[in-house]
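For this depiction, one protein chain was excluded, whereas all remaining protein chains were kept in their positions.
== subunit A ==
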Amino acid sequence: MSIRNFLKNNHVFAYVSALACLIVSMLTAISVGSVAVPVLDIVKIIGAHVFRLPIADQVDSMYVNIVSQIRLPRVLLAGLVGASLAIAGAAFQGLLRNPLADPYILGVSSGASVGAVATLFFNLSIPLLGLYTLPVLSIVAALLTILLVLFFARRVDRTMRVETIILTGIIFSSFLGSFISLIIALTGDELQQIMGWLLGSVSMRGWSYIGIIVPFFIVGSLLLLVSSRELNAMSFGEERAQHLGVDVAKRKLVILVAGSILTGAAVAVSGAIGFVGLVIPHLTRRLWGPDHVHLLPLSILTGAGFLMLTDLISRTIISPTVLPIGVITALIGAPVFALILMQQRKT
């Protein structure tokens, strides 16, 4: 039996190794930086937070501050964004029966970006929301976009075949993209800020942003996880899924909405970070097989670990300059993807 077959048939091993990678990535990402924090201290600090214990005296208070105020929220946010994009990507690829689909294919990220860029451009600040105006407006714009896409797709073709949905998504992406270009063209002082956001970043967001993404992450992931068997059926085609007993219309809506919630929330807190939602599910499927029952949770683990490491690279590679994380994911993701593609063509 080949190694790949062994991997595909051994799910315990899959979960253990993916989880181990995630933990190692997380500890490394927290530990490495302008000030190196010993791993043992990190474990102690996190342990104290989790179990609500007083932090042991021997841990330097500077470490405590760096870990709990700066690095831990940053790494967790990177992880949540990576996880959201990866599971959404896996679900969209299965639903659209296209291993090249990504979470941005339906125009959701363009919608979220328009929301965020407009907030920055008009200097919007909604009372009570304050700093959260941007992520909240961004998620609202993302949800509006997916609703519009679905509404139009349904108007065009009542059965909402995936081809129709993809085409509608592309139309909306281009349309909303031109709005973003328009705002950039008109912009003056906020250009740096807008460009910074568009390129994607998880820095200096703090715990509050984690509070924003977590509820969407939980709801979206749960909706997708309970749809994993239907995703398996639907990846053989919608008619096939119906014949197997899947209520395709209902399930498709659930998956589209859940995927859009995840994507919208991720874009809202970190900007449009490309390639994670494309490469991670693809890689996970190559390693552990296409069964969505396992593919979805494994994508969460792998996606989280991957984005934590990418963020680490983005802030250390030419320290002290912090590169936009979206640039790094694209720089790593595109060649990796090209390699996968070439390999696939060969086999």
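The criterion applied here is as follows: a contact is a pair of C-beta atoms (placed from the backbone, for glycine too) under 8 Å apart; a residue touches a chain by one contact, two chains touch by 3 or more; residues count from 1.
Just so we're on the same page, contacts and distances are computed from a predicted model.
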| item | value |
| --- | --- |
| Absent chain [UniProt protein name; select from "glycine dehydrogenase (aminomethyl-transferring)", "SCP2 domain-containing protein", "ABC transporter ATP-binding protein YvrA" or "NADH-quinone oxidoreductase subunit A"] | "ABC transporter ATP-binding protein YvrA" |
| Contacting the left-out chain in the complete assembly, out of A:G47, A:G211 or A:G237 | A:G237 |
| Touching residue (missing chain; options A:G289, A:G303 or A:G326) | A:G289 |
| Of A:V246, A:I280 or A:I325, the residue in touch with the unshown chain | A:V246 |
| Missing-chain contacts mapped onto subunit A | 1, 5, 8-9, 94, 97-99, 226, 229-230, 232-233, 235-237, 239-240, 242-248, 285, 289-291 |
